[in-house]
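As structure tokens, the structure follows; a few thoughts come after it.
The complex is shown incomplete by one protein chain, all other protein chains being positioned as in the whole.
Order of writing sets the labels: A, B, C, D and E. Residues in every chain begin at 1.
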Amino acid sequence: MKKVVTFGEVMLRLSTPGFARFVQTTSLNVNFGGGEANVAAALAYLGIPASHVTRFPDNDWGYAAAAAYRRYGVETQDIVYGGDRIGTYFLETGAMMRASRIIYDRTNSAFAQLDPKELDWERILADAQWFHFTGIAPAISEGAAQACRDAIAVANRMGITVSADVNSRKNLWKWGSTAAEVMTELTAGCDVIVCGKGDAEELFDITPKTQEKGFIAVCRQIQEKFPRVKKIINTKRGSLSASHNTLQGRCWNGEDLVQTMTHEMVPMVDRIGGGDAFLAGFIYGQIQGFSDQKSIDFATAASALKHSIEGDFNLASVAEIETVMSGDTSGRLSR
Amino acid sequence: MKKVVTFGEVMLRLSTPGFARFVQTTSLNVNFGGGEANVAAALAYLGIPASHVTRFPDNDWGYAAAAAYRRYGVETQDIVYGGDRIGTYFLETGAMMRASRIIYDRTNSAFAQLDPKELDWERILADAQWFHFTGIAPAISEGAAQACRDAIAVANRMGITVSADVNSRKNLWKWGSTAAEVMTELTAGCDVIVCGKGDAEELFDITPKTQEKGFIAVCRQIQEKFPRVKKIINTKRGSLSASHNTLQGRCWNGEDLVQTMTHEMVPMVDRIGGGDAFLAGFIYGQIQGFSDQKSIDFATAASALKHSIEGDFNLASVAEIETVMSGDTSGRLSR
Amino acid sequence: MKKVVTFGEVMLRLSTPGFARFVQTTSLNVNFGGGEANVAAALAYLGIPASHVTRFPDNDWGYAAAAAYRRYGVETQDIVYGGDRIGTYFLETGAMMRASRIIYDRTNSAFAQLDPKELDWERILADAQWFHFTGIAPAISEGAAQACRDAIAVANRMGITVSADVNSRKNLWKWGSTAAEVMTELTAGCDVIVCGKGDAEELFDITPKTQEKGFIAVCRQIQEKFPRVKKIINTKRGSLSASHNTLQGRCWNGEDLVQTMTHEMVPMVDRIGGGDAFLAGFIYGQIQGFSDQKSIDFATAASALKHSIEGDFNLASVAEIETVMSGDTSGRLSR
Amino acid sequence: MKKVVTFGEVMLRLSTPGFARFVQTTSLNVNFGGGEANVAAALAYLGIPASHVTRFPDNDWGYAAAAAYRRYGVETQDIVYGGDRIGTYFLETGAMMRASRIIYDRTNSAFAQLDPKELDWERILADAQWFHFTGIAPAISEGAAQACRDAIAVANRMGITVSADVNSRKNLWKWGSTAAEVMTELTAGCDVIVCGKGDAEELFDITPKTQEKGFIAVCRQIQEKFPRVKKIINTKRGSLSASHNTLQGRCWNGEDLVQTMTHEMVPMVDRIGGGDAFLAGFIYGQIQGFSDQKSIDFATAASALKHSIEGDFNLASVAEIETVMSGDTSGRLSR
Amino acid sequence: MKKVVTFGEVMLRLSTPGFARFVQTTSLNVNFGGGEANVAAALAYLGIPASHVTRFPDNDWGYAAAAAYRRYGVETQDIVYGGDRIGTYFLETGAMMRASRIIYDRTNSAFAQLDPKELDWERILADAQWFHFTGIAPAISEGAAQACRDAIAVANRMGITVSADVNSRKNLWKWGSTAAEVMTELTAGCDVIVCGKGDAEELFDITPKTQEKGFIAVCRQIQEKFPRVKKIINTKRGSLSASHNTLQGRCWNGEDLVQTMTHEMVPMVDRIGGGDAFLAGFIYGQIQGFSDQKSIDFATAASALKHSIEGDFNLASVAEIETVMSGDTSGRLSR
Partner (left out) sequence: MKKVVTFGEVMLRLSTPGFARFVQTTSLNVNFGGGEANVAAALAYLGIPASHVTRFPDNDWGYAAAAAYRRYGVETQDIVYGGDRIGTYFLETGAMMRASRIIYDRTNSAFAQLDPKELDWERILADAQWFHFTGIAPAISEGAAQACRDAIAVANRMGITVSADVNSRKNLWKWGSTAAEVMTELTAGCDVIVCGKGDAEELFDITPKTQEKGFIAVCRQIQEKFPRVKKIINTKRGSLSASHNTLQGRCWNGEDLVQTMTHEMVPMVDRIGGGDAFLAGFIYGQIQGFSDQKSIDFATAASALKHSIEGDFNLASVAEIETVMSGDTSGRLSR
């Protein structure tokens, strides 16, 4: 099977144990995570060949990060090494009405210092069927943005499906261009995107016209603007507390809006990577030839399950996801 | 007070910490557990003399297993030693819609290799008032089944009450006979059994006749088939998620069906051993001369409490159980 | 800003990890806590200068206890050293219907052996605006009671606001006088008290007269008896289970009863110190010049948040408390 | 085989993990220990029936302490319950030139409050061949001293061997009598004692006369004073650092002084209980009918091994001890 | 670069934390290890392409084991899945004169049940330059022995270097043939072997003739018997204690005996896998074209370093090994 290639920054994730706060903790758990790489990890765990492309410092944290992905089957041979440091994020897990908190420390990372010429996309994508990135990668630096541009161009030329989680995070964009400028250009090369109403407004200046129903209207306008985009997906998250969320997925395929059941998620174990698990689930479904309904059901069940798993990666099996997507959320003991 | 004697396999229980999955864990917590031995541990903790009979390998895991039960007051002097290994089970605790999982690794255990002649039941039961086993023990091997047969014969002859959790697990039976054959024979020697509708159908080919109310009808048929059986108990578990179950107990004593309140169990800490805690609670009640209502209330409250306690053993005191059976499930801090 | 001075015993808090029971635990987490000192810690964390006065043994546990408070900004220079041991309490955290349990081991503590002459309140309170104690401090010993009496006298003379959590715990009073005698005397010097109906009845022999609404009636009678008391506050806690409580705060200011929203607290992480967090929040509000409504809202939100935080101290920021008091209990991730 | 009965206080042992200091630790490991009870645990582990007699508070720490001994096979049925608290000691493990430190918190313990009438020594010693205590037990309280006196009287009458580790710790004696008075009386009833030159001088006012070789001279004087004492044993410990000690054992049997090889102990894991392991080894040897040379070799090898084992108990097998006493200290891997 | 292929069983390694004994431990650390696979892991860590071939159960432990090797760069695509269980070994780390202990529980493992037809060696070795196995693999079962035979035949035909750690462990051979029979046959196909005097005697009935110097004499006889064997290597280990060993390597290449410095190893962190690290180091040297002296120096320094690293794998870099082989064992801090 041809592989899925993902591109983006991977960070050292240092999280407090249990519910400890930053100011009181005496240790931090070590994991690694990055939106695009998490997609690769989830896909590899589901049995889909996946390779992640990024840039790591040439030190033990770079090797440990690559090892963390390789452990779950992600190919790491196209990672390049160099630069000063690995980006880091610190995570404090909330409970009840106390929100989880993240402190980012990612400036001047090896990835931010990437020279796009380090990556030979013709070679990297030679055996690929799908290329995935997010709106975070081009936000990091001009070089990273150019690498996205290069990869999309090659992928489009080679007939490889391109997906993006457009993920508007205005405050990340500090290198000169705006999110709107760059993401508008990059989205034009995409076949599948994750995009909500907020993203559409901030990035593409699209707001629903008054007489039409919200999300569908937005989707139609996106497709007018980006004719290549065939499917637009996202999730609605209900935040009852830091320990209790709900999740529903939806997919617009140009004709129909298909939606999923609403999953109750309580008590959540780890909510980081839930969106990446969703995307990985959808890519899995599309590659397997599932219908859009089945794809979005699979994606949303996968995402719900992720919230029960420690770390950024969705270590959920196909069988487990299928049980949940079938509506069996009883959690009965498997002996 | 005369003691309760239990017989069955004890396994090394290796569980992942917190909610870690098998594939990601870097350590395993060490406990020991076995359906019948858990009953003995719970009874000893409640102050009832209890002795467990089993076979352990003559190595450190065998000694550690005996020590684990002795710690809570279970007598271990009738355990025999020999054979190759201790049976092991690996436990991964689920959360939300992600089910807990167990991987058994129990073939060729010291217990499976038991020669029934190693056990002198006349001596072992000399000071006993109650003998308890489950449908798992005879499933393990022909020798273990014969040991059950021997023990029941001696107990019946000596006027010792016999109880069994009939516990149909078809896929465990690999040594030649079927669960139905052997359990039909063994149940004939029992005074009290835990048996649900599913068990009755699988083991005894008993299904409720259409015109009668379900469980009572099944019980009546069981008693026709097994005149010695005086009381049939079990629990109805509602599985809302891996973190949230409900539990209700019931007892048929040949005349009345007595039922308990429904206990909400959320968030569950450890659900292994819940059924054993139920049985231990019922035996405790019967030995103390409680009414069937009070016995089943005590048993079900005990079982509910077990779900809040780490490990296989129900380390709940009489006072705690009585608080819960009185309907006070407020969990107010005891200073 | 002038400081808040608190006075009372601090204990070594040894708690089982996770949900382990005392009889099964192999380690204990080390924290320190005391009702009054917890108020100082919470205030210092909120940026209010606070100093705690107590007596510690002149050994490593005394130094470690002082260090634990100094870490979060509490001044410790007026702590005196001497005596035999630090009082200790052991905590086992409950779950579901299983209550948390505390074993106290505090007799003959350095604090209990306090000679009131060791404390020069004129000097200690020289730069203070508020003095706080609880009904537990005078219960410990005659010396501690006298120290409270001395401190209140000085505070009253110097125009410093005095608050008390009257906290009736009859079984603590063993040194000769009764809670009612001593607390009646001490409360006469207070401006703000935490007092519920049960406390009022046990300590002050005040019960609501039949025709008036409960709490207000009690408050009016308290104010008749203690004309100095301007504000009476407390919380109503709903105990659904050891894991799930609700909390509502109220404040009687002599004219109006102001109440807060009811906070859902599930799953609770650590409920010790919830009342102290409430008081610290109220003192904070009063010092900041908040209205009584805003003060009690702040206090109750602070208390609710405390239940999500490990240890006795409320390590919650002003911003976090304001988010919750504004009604946003969604726990949305702060990136 | 008749059993060994030991009598003395058991304390909750709370030790910092690794090499953490008290002032910095965030957790404490839970163990239990007491000089005499440790002897019982080591003997039970070696297969000798042993029962420990003490007094515990009637709370979870009392039950947990009993459970800790029962786990390794010590009989606990003659323990009595009552009183306020369990004595506690805090342990900080040293390294290099930094000494380990102990903070005792044992006053007013359940054991100190023992009423000697609670113990029926006729019954307790009915099936015993050996009674053991140390100089610490009578130091704790007048009641404990009387209990020792009672037990020795009964043992002497019944022909049971009595041993004592005379263990001079002057600063423990606070209840009225002096160590010298009481220990002189109690030692008169002993058959075997652990006693060094320092102990002999402090307790019995015995110093070597100038012309004779040190230890033998002291032993002869002890035997003149206490004709019942047949064997005097002890160890010479060389303290190179907190991590590196040496150990040599010796036994005077009235005729010969037999000595052992010197064991190198580096890096030591846990030195608490080394002396108790020595005594248990010697009692084991005497009960097995070993020669004095073999007994003292076994005892000293057992003690050396103890220093490699975490906790107060010597969980070393007969085979392991025999390997070391044979001079094989290579620590070669046993597969 | 062509890869190194290794073949043999991988076990789940469960080790007690710190110096805890089996009977007292409450958790076990999870690692994976196997003599041949450890060689692959060490080589991959040094940058040599390596692939391990084995058989795992088709369950989470099988996946986790593969993941553990993949993490450090070992290719796992030729592992086959099936069978009942993963072999397990339990490890207790010794200290001082207390030896480390291993309890094996490996019967009926997925590897033991290997059908040699499952492995297509022509394909597996297509891109290989070196094949490595040990005397343990053929000991496990007839199928495993046949797989070794098949692999060696293919490797010999394809001109691939074959190495073996002959590793005599008589008590492992239970399937019918003897170690001597099978290892004599398999060694005939080897180019490089690890073999000591004891192995030579037990497996090949070779003892040094009296007039010649020991090891060289044995090597000459081995080469007479096995003309294909070009190099014979091994280590001399001095066992001062479980914490302190010494290590010296030597290599006979048919002409010269080259030896290394003696490495002091104290305090050892983890001695499992030391021999595998030695072999990996030697293979690395030979592949890099090092002289035999440099190869054996590198191998022995690598092995010494392994004793400072937790787990079965030698996570030591080329630079670290070169520092040690240069004689710099000062352990100076690298900033």
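Just so we're on the same page, a residue touches a chain if its C-beta (ideal position, glycine included) is under 8 Å from a C-beta of that chain, and two chains touch if they have at least 3 such contacts.
Nothing here was measured: the structure is a model prediction, and the numbers come from that model.
For the chain that is not shown, the touched chains among those present are A, C, D, E, taking the whole complex. Checked against the full complex, the candidates E:265, E:283 or E:299 give a single residue touching the omitted chain, namely E:265.
The residue from D:33, D:267, D:281 or D:331 that touches the chain not shown here is D:267. Against the chain not shown here, chain D presents residues 18-21, 23-24, 94-102, 104, 169, 239-244, 267, 271. The missing chain lies against chain C, touching residues 67-68, 70-73.
Remark: the residues of chain E touching the chain excluded from display are 72, 263-269, 304-305, 307-311, 315-316, 320, 323-324, 328-335.
Rule of thumb we're sticking to: only the chains that are shown with their structure count from here on.
Contact with both chain A and chain D is made by B, C, E.
With B-D and B-E as the two chain pairs, more C-beta contacts join B-E. Greatest Cα centroid separation from chain E: this falls to C. Computed from the mean C-alpha positions, the centre of chain D lies at a distance of 46 Å from the centre of chain E. With centres taken as mean Cα positions, chain E sits 41 Å from chain A. In chain C, 21, 23-24, 26, 101, 267 are the positions where the chain touches two or more neighbouring chains simultaneously.
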